[in-house]
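Heads up, one of the protein chains got dropped from this complex, but the rest are sitting where they should.
Labels A and B are assigned to the chains in the order they are written; within every chain, residues are numbered from 1.
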Amino acid sequence: MRATDRVLDAIDVETFVACSTEQEAKRIVLELVAGMGLGGADVVFIEMAGPGARVRARAYVHRAGDRYGWLGR
Amino acid sequence: MVGEVTWMGKKILLAPLDPVHDIGLKMINRALIERGHETVLLQPDLSPEEIVREIASSGCEFVLVGRTLGYGVAEILARVADLADAAGVRRKVKMIVGGMAIRPEIAAEMGYDAGFGPGTPVEEVVAYVEGRPYSDQALTVKRTKPDLIGAHTYRFENARIEGLLGRISGEVVSWCGGMTSPGVERARIRRRMFEASRSGDESGVAALIESYVRLCDPAVGASYDGRSVAKTRQITVAEKAALAAHIEEVGPRKKPRPVRHGKDRPVVFIQYGTGCPIMDVAHIEVAESWGADGVVHFDPSWAARKEGMFHGELAHEEDGSLITAGNLDLIRSGVMDSTLWQVRAHRGLNTAETVVLAGECGASLTKINMAYGSLGAGTDPERLVVDGVEAIKQAVSYGLPFDVVTNEELCGVPAQKAFASMLIVASMAIRLGGKPILQPLFCYSPQVMIEGQMKDNYVDFNAAKIMALRSIMDAPIWPGAPIGFLTHTEDRVQASMTTALHSCLASSLGVDAISISSADEAYSGGPISAAARVDTLRAVREGFRFFGEASIQPTRKAEAWAVELAEGITGVLEQVERRGSFVGALYDGILGTREDGAYPGRSGRGTVRKANN
Partner (left out) sequence: MGTKRRGAVLGVAGTAKNTGKTTTLNGIMRETLARDRRILVTSIGFDGEDIDNVTGLPKPRIHCEKGVAVATAAGCLGAGSARIRIEVEPGIDTALGRMVIGTVQSGGLVVLAGPNKTSDLERLLSAASGIRDAADLTLVDGAFARIAPMSLCDALVLATGAARNTSARSLADETAGIVKVFSIPGWSGRGTAFQRSGDRIVAIYEDGRAEDLPTGSMLGAQDIPGDVGALTGVFIPGAVSPGALHLLVSARGGDLRGCEIIIGAATNLLASGDPGSAARALESVEASGGRVYAMREVRLLAVTVNPFYPERLPGGAYEKRFVDPRRLLAEMRRAVRAPVHDVVMEGTAELGSLVDALVADSSI
């Protein structure tokens, strides 16, 4: 059983990215999350100022209606 | 708009797509009407065909379509634009889309002339319709360096305490006048080093360094020979150049907005000290960009226990950035001119010299006290008091205001004793021409844990502290350090909330400044992260927005405790006066006993001697 199976629904990545535009930050964080093996990520929050952007990206492991990895076999 | 130019009002159609009314469009509609334009606000939930028919028949010049989140909304938006285009309407009508997740690229893709994202000011949309450029300069208030002293007079409201303080501070200042220490001497040599360096006297500088090193710890002296310092590494020339380029590039992007909402107080400070001055600069940039007015330098405590200050631009591998002239210069290069920068000199064997460095390197304030450093941070009381008086004199000479902090409360010393010490030092400062700022702690201190003042709420006892101080004298007050200390947990949301609530309490009490932590305050596994800094600044901003000019009401307990505290302070000061010596009072436990958790320090013991000159 993979660790992601036990995630109830979603994984958030909270970070601060050094960059010069919001576009760049979005691209970087989506790439970051994809690199973690988490597909279908969405940028929930992004605020760009000064040296970079405060970002929260989210990837859903289990959406409502999916077969839940954490629910018995 | 009255004048030679005839006002050409535009006709604008506003089309909300969502069944729930689009607030953004309504606000823009109102603004356009106020500017004298003619608007038609369509009902929501019309089909693309109905919207296009309205556009064609209305004779409008602009169409504003509001986008809210939802499934299939993008397709509807594109359809509306496409249908309008096929209908021949797009020749004369400009179509604008605004709202959630809109950026110019999306507007282009969906067939619109312009796109405005969420949070676009209404004024920007109006400017577009009116065909004039929009500048957000009006929104960014010109940022000036705040003056914490302001209109405070240092006048005493409590004559009894005034008298006591006058006599106590008079005694200690005159006693210190006849004493010196290696710390005092090094501070003066350091000052002469800067003067010689400025006048290009290289041999003079070299000679001064020699006499300086003789007064230093061997490890410190070695750094002046270019030898490496344990637990640190030199910042390279390449890194310095990269930092300079980075600062250039980021500077124009900072555009800070104050965290405050409608009030000009409190000034908000954050604390930095990752260990590396380069990372510190990045953190300072983040803090400034998110609205911090000031930044406080945290240095490692082990360096304060050494005689002498290290040389070089040094990155430290643990918490706290070393205070060296080189490091301060690096950090200063990343601090905006309008940001308050504090370099602290409140404990250890280098307090006077730290003030000299602070002054020379362009700091805005410093921090001086003698009680915490000697009762809670291991410095010998006699040494710290002698150095502290020198520090005050240097601060006055450089025009640096300084706060007097009561960190010994964190050891367990009750507030009335800590405040007594603080007021003694403040009184000494005033006597010497300085501008002290009182720094009571807003914290969950050992005293409070044992005596239970915060069982019900965190409001009353903190309010009592402010009320007590105000009943004694009119001085600037800057709660720290940081506020809410020991109420934070590792949870980001809880840490941000407690910071915000304490900040709002401070604001409600009308204090002059506050020091806030990051959301990482309780985490000890690594340095504070930039993301955690943003979190608390945003939380504080939200808290200030929530309260505005409204206030937090303490219970009657606050008043009672304030009176008790003032009486307690008086009692302690009477004991200090009877003892006849501030230094003696520190050693004897009048300002904090062993039971309280206060232990007179040993670092620097026996290094004070009578001055020759």
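Everything that follows uses one rule, which is that contacts are C-beta pairs under 8 Å (C-beta built on N, C-alpha and C of every residue); 3 or more make two chains touch, one makes a residue touch a chain.
Just so we're clear, the structure is a prediction, and the values are computed from it rather than from any experiment.
Of the chains on view, those touched by the hidden chain across the whole complex are A, B.
The omitted chain makes contact with just one of the residues B:Ala78, B:Met336 or B:Val396: B:Ala78.
Here one chain is not drawn; of B:His37, B:Arg90, B:His297 or B:His316, the residue touching it is B:Arg90.
In the full complex, chain A touches the hidden chain at residues 4, 27, 30-31, 34, 37-41, 59-63, 66-67, 69. If you put the missing chain back, the residues of chain B touching it would be 48-50, 52-53, 56-57, 74-75, 78-79, 81-83, 85-91, 104-115.
What we mean here is this: only the chains that are shown with their structure count from here on.
Contacts from chain B toward chain A in the complex involve residues 103, 246, 249-250, 253-256, 282, 285-286, 288-290, 492, 529-531, 534-535, 538. Of all residues in chain A, only 14-16, 18, 20, 23, 47, 49-52, 54 touch chain B in the complex they form.
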